[in-house]
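Left out: one protein chain. Kept in place: all the others.
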Amino acid sequence: MKQATTRKPASAAPRGRLQQWAAGIVLTVFGIAMVLPFVWMVLSAFKTEGEIKRIPPTLWPEAFTVDNFTRLFTEMDFGTYLGNTLLITLFSFVGLLLNAMAGFGFAKYRFKGREKLFLLVLATMMIPGQVTMIPVYLILNGVSLTNTMLGIVLPGFTSAFGIFLFRQFMSTLPEEIMEATRLDGASEYRLFAQVVLPMSKPILAVQAILTFIGGWNSFLWPLIIANDEKLYTLSVGLQLLKGQNTTNFALQMAGAAFMVLPIMVIFIFFQRQIIENYNISGIK
Amino acid sequence: MKGSSKMAPYVFIGPTLLLLAVFSLLPILVALGISLTDMDLAGLADYSSISFVGLANYADVLGDPVFLLALRNTLFYVVIGVPLVIACSLGVALLIQFGRSRLFKVFRVVYYLPSVTNVVAVAVVWSYLYNPGIGLFNYILTSIGFDKVPWLTEPTIAKLSLILLALWRSIGLNMIIFIAALQGIDRSYYEAAQLDGASGWQQLTRITLPMMRFAIFFVTITTMIGWLQFFEEPFVMTQGGPLNGTVSASLFIYQNGFQYSHFGYAAAGSFVLFFLIIAVTMVQLRLQRKQAEE
């Protein structure tokens, strides 16, 4: 944005083009650095283990091999893991709605204990995860939720991060529109569903992307809660491919590349469908 | 507010609070209890063998020179990393949003990719980039006549190298939050400003940044908390070495507590970090409130 400091507004068109180019070039240069490791990961997935370890390293695979991907399918109970992963991801979208509700509650109402309760919510993201792992497990065990899908998804259902994000954004929503809806006789719940949620599309999209990634990569609880491989997820499956003493990097790259694909699709989908649509409707 | 809607806020936050209470707050209380005991693996199997030790774990962990070093390292990470992350992701978001060409939409994906790249792949690729002998960075440096840099083998440089890696990983997430915030700004403000003849820079500082303060506040707080818990980068890249140069508070707690099942000690360390994070967050909340009042 530094380029935006030129003074004269008169010759707007050519100056604007120059700035566009400058921004594009800056983003391209850093973009290459950003994307290189990712490209490397994808290309490595098509290399043999021997080629991955060669010095000097090759960027482009000498001979493309899909061996690593085949092994992923043959050595993992792939179908089951994929199904579980999808199920957990879907579940976490229920959590998304709960987080949005809570964020709205904290953003737009004044009620007793609001500040203290919100601090309590924030506090839950300040404690290192490992310290609560065993207590959470014992609680789930106490209510007989081990070895169930519900037990796997419940601990990660709500997140302070999500609530906080929703609160921050919903507090910027204009009060006038909400008041107008109330005057029309709408209940608070209709207000939330029909006015607040549609107006929060950009942040819903962001949180949807994050929720998807979280669900898609879920690892710890599926592993700990499951007493049966039938409840394992893709991430757990990938970890299983790791040997005790030797690591097959090509195979891991293939797994990582494969797992990141749906995330990219979802990301592109959400940013197209929601962020850009909103952009249009936002200009009144 | 109408009488019937008095209950509404509690209905909105109720389910979430209940879940958080059961799966986050209660476990935190249990962990607080554990931090006052000498619980280890045997204690986990048989509660009767656990004994109460008061604040001994806290005294031990605060007297551990490595833990104090880990806290200092963590501070180093936070002080350098947090402003960098915020500035870079905000800058990238503004530049992307500034662009009118279709190409800029591609950049959103490009800058987002690092944050979804699996950590195993990240470790492999960056280990190669930082490799002292054959790494890409040193290869470039030596071929343009500079000396090799001990990226991960000199304590201070290693910390900076990990910050660079973490920065690379975290730009994407914060960038999409900033972009979402930018999308939310009503275009009419800009139209009015342009009519008044405001320059691009003035529009940025007078409209964009103030309108984004909620997003900036969110990113600051969450980034700060995240960096105070800095763990994954040293865990996969250096295991805290060289000479404890990159060990962070979280990594120390993990290695010295959970790996060896000294649960009491680990819990005490976790709470020291926890209180530290609370203190830092409270200060930020205060500052924000003051700003809002002004």
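Letters are used for the chains, namely A and B, taken in the order the chains are written, and counting of residues starts over at 1 for each.
Please note the rule applied: contacts are C-beta pairs under 8 Å (C-beta built on N, C-alpha and C of every residue); 3 or more make two chains touch, one makes a residue touch a chain.
The rule is short, and it goes like this: contacts and distances are computed from a predicted model.
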### Message
Looking at what's absent rather than what's present, what does UniProt name the missing chain, "N-Acetyl-D-glucosamine ABC transport system, sugar-binding protein", "Basic membrane protein A", "Chemotaxis protein CheW" or "Ger(X)C family spore germination protein"?
### Response
"N-Acetyl-D-glucosamine ABC transport system, sugar-binding protein"
### Task
Please pick, from B:V22, B:L44, B:L62 or B:I278, the residue that touches the omitted chain in the full complex.
B:L44
### Residue among A:T28, A:T58 or A:N141 touching the omitted chain
A:N141
### For chain A, residues in touch with the removed chain
49-50, 53-55, 75, 87, 90-91, 93-94, 133-134, 137-138, 141, 146-150, 219-220, 223-224, 226-230, 236, 239-246, 273
### Message
Counting contacts across the full complex, list the positions on chain B that touch the omitted chain.
### Response
40-42, 44-46, 127, 130-135, 150, 152-153, 239, 241-244, 255-256, 259-261
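The definition used in the following text is that only the chains that are shown with their structure count from here on.
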### Task
Go ahead and note the Å separation of the Cα centroids belonging to chain A and chain B.
15
### Complex contact set, residues of chain A against chain B
1, 4-7, 9, 19-20, 23-24, 26-27, 30-31, 33-38, 40-41, 44, 55-57, 98-99, 101-102, 104-106, 109, 111, 114, 117, 120-128, 130-132, 134-136, 138-139, 154-155, 157-158, 160-161, 163-165, 168-169, 171-172, 182, 187-189, 192, 202-203, 205-206, 209-210, 213, 238, 249, 252-253, 255-257, 259-260, 263-264, 267-268, 271, 275, 278-279, 282-284
### Message
With touch defined as at the start, can you tell me which chain B residues reach chain A in the complex?
### Response
1-2, 4-5, 8-13, 15-17, 19-20, 22-28, 30-31, 34, 44, 91-92, 94-96, 98-101, 103-105, 107-114, 116-118, 120-122, 124-126, 128-129, 134, 168, 171, 173, 176-177, 179-181, 183-184, 186-188, 197, 199-201, 204, 211, 214-215, 217-218, 221-222, 225, 228-229, 231, 250, 253-254, 257-258, 263, 266-267, 270-271, 273-274, 277-278, 281
